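Here the complex is missing one protein chain, while the rest keep their positions.
What follows is chain A.
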Amino acid sequence: MSLPGGRHCLISGEPLTHLLHNTFVSAALPRWHQPVCSSFGRPQRPVCASAGVLERSAPAEATSRCSLTSLADSIKSGKRSAAEVTEEYLQRIESLDPQILSYLAVNGEGALTAARNIDEKVAAGSGAALGPLAGVPISIKDNILTQGIETTAASNILSGYHPPYSATIISKLQDAGAIILGKTNLDAFGMGSSTENSDFHTTRNPWDLERVPGGSSGGAAAAMAASLCAASIGTDTGGSIREPAAFCGVVGLKPTYGRVSRHGLVAYGSSLDTIGPLTHSVADAALLLGVIAGGDRHDATSSHEAVPDYLKGLQSREQLSSKPLRGYRLGLIASTLDEGVDRPIHDNLQRAAQHYESLGAEITTVKLPMFREGLTAYYLLAVAEASSNLARYDGVRYGLRVPADGIKGMYKGTRSQGLGAEVKKRILMGTYALSAGHVDAFYKKALQMRKVVRDEMDAALRDVDVLITPTTPSTAFKIGEHTTDPLELYRGDLMTVNLNLAGLPGISVPCGFDDSHRPGHPLPIGMQLIGKAHGEADMLRIAHIFEQTAEWAQGTPPDFQHDVGKMDMKRKGC
């Protein structure tokens, strides 16, 4: 089998190889479609730590792309030093982040101290007892409380705030051995889809520095795309993990509502907020979810359902049969491929569906008449809950205080100076929706619509294993493009908000590229898989098999791909 670009594909004995090169491969592979695996078409045995790739003498960039498990294993076995790995990431942040602006705070000393602590334990012979993330440098969205590290939620009103405690997920990550590199940028309090609503700066998309990385977890997604951390934690109230993951070409997982404790999360919309990982691979997301999931006595809304081993069902490409998804039913939501979706996104989703079919899955088209209507209910509920949640920023107990003679003057001065324009507007809209005379006509109507959307999606998921949509109707837009019309911006969340209304899990995985805006300058496309409540394990498996077999769907930003050769490690199941 001859491939465009002169590469050869040896298919004998590799049942899935043919799936990697189907009729969609263009005549001349553009740079971003070039194999992330340096030996495209020549599948090799998994390249693990034992293969010598992660030796201590490896170049700095060698760590950036290996899977979290192999990185942690190499540290636990003493092949690599956690301090060295951390230092490499800190150096990358120092040299590259001035272009991208993904971080709000870098925890240099704290990270190195924690890493040296890991190394000491390994040296003392207790490496094997360390957790699954031993020495893995991660970043945390800045609306999650980190004791000892400033936490601002990207709002001036919390500038200088040092939380007296850490979020439950931070303790869990640290117990698992993770190293916290720093805090990533977001739209203030999570209110936005681009990081343009951050009070500090707008993060740039590593695929095109003139474009937004998405939001609100835009700092997290950009940091992942540029390999400024090994994994990242974001939050998702209406798509804030999935949309930036799609815009930046990384994996973003929103768990089932309640699956992950929100104790220590800066609240925005409490009936919608979730915490989840952004990673380079589905397996990495599965590993992180396993670490952060579980019931928490500090969060009454957390679920105490047992946490399965999410990695268990994830086989490497070599282990997969030729029809690994035989017996699975996948439902494409028809209205999400209608008008309003950019053509390249529509085409790539169709390609993904055909790819899934070739893997043995049955693809059905599902009609959800109310899917588009959820957006209105979502925004109404989100702003209503925000107006209530953000009443706590009054200058009394923490954060900014603008002095005044009376307490009302202090409240007003503090909130006026400390909160940004978008946050204030959402508070005002929420105040309207909740005010006397409007509750029945607005807030309660939105709750009713929420129930309709939830019932419709639950019913659809009784017939299929996962639902599929594009993650976004378009690829990343230019900075400043949408600042004048908020409704246009809100509509970008059409695909993602219903999962938050229904409490369902979702994952965005890379699904090819669109260079129609500027030929030769690709922008990533994301595919969203929607699972059943607490059905993350199945959803992750279906996403993982796609990722393992659809190399056309993935890549790294051209200007940040010096370590691209290491990408194959994750794909080969290390």
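We adopt the following convention: contacts are C-beta pairs under 8 Å (C-beta built on N, C-alpha and C of every residue); 3 or more make two chains touch, one makes a residue touch a chain; residues count from 1.
What we mean here is this: contacts and distances are computed from a predicted model.
Undergrad: Mind telling me which option in "Glu-AdT subunit C", "Cyclin-like protein", "Vacuolar protein-sorting-associated protein 25" or "C-3 sterol dehydrogenase" is what UniProt lists for the chain we can't see?
TA: Going by its UniProt entry, the chain not pictured is "Glu-AdT subunit C".
Undergrad: If I consider the whole complex, including the chain that's not displayed, which of A:442, A:513, A:546 or A:560 touches that chain?
TA: Residue touching the absent chain, from the options given: A:442.
Undergrad: Which residue, A:92, A:242, A:355 or A:454, contacts the hidden chain when the whole complex is considered?
TA: Residue touching the chain left out of view: A:454.
Undergrad: Consider the whole complex, including the chain that is not shown, and state which of A:218, A:503 or A:524 touches that chain.
TA: Of these options, the touching residue for the absent chain is A:503.
Undergrad: Taking the full complex into account, find the residue in A:411, A:513, A:546 or A:560 that is in contact with the omitted chain.
TA: With A:411, A:513, A:546 or A:560 as choices, the missing chain is touched by A:411.
Undergrad: Could you tell me which of A:307, A:380 or A:525 touches the chain that is not displayed?
TA: Counting the whole complex, the residue in contact with the absent chain is A:380.
Undergrad: Looking beyond the chains shown, say which of A:100, A:307, A:320 or A:341 touches the absent one.
TA: A:341
Undergrad: Provide the residue numbers of chain A that touch the chain removed from this figure.
TA: On the chain A side, contact with the omitted chain comes from 161-162, 164-165, 256-258, 270-273, 295, 297, 300-305, 335, 338-342, 367, 369-370, 372-373, 376-377, 379-381, 385, 387, 391, 394-401, 403-413, 415-416, 419, 421, 424-425, 427-429, 431-433, 435, 437-438, 441-442, 444-452, 454, 473-474, 477, 481-482, 486-488, 491-492, 494, 500, 502-504, 533-534.
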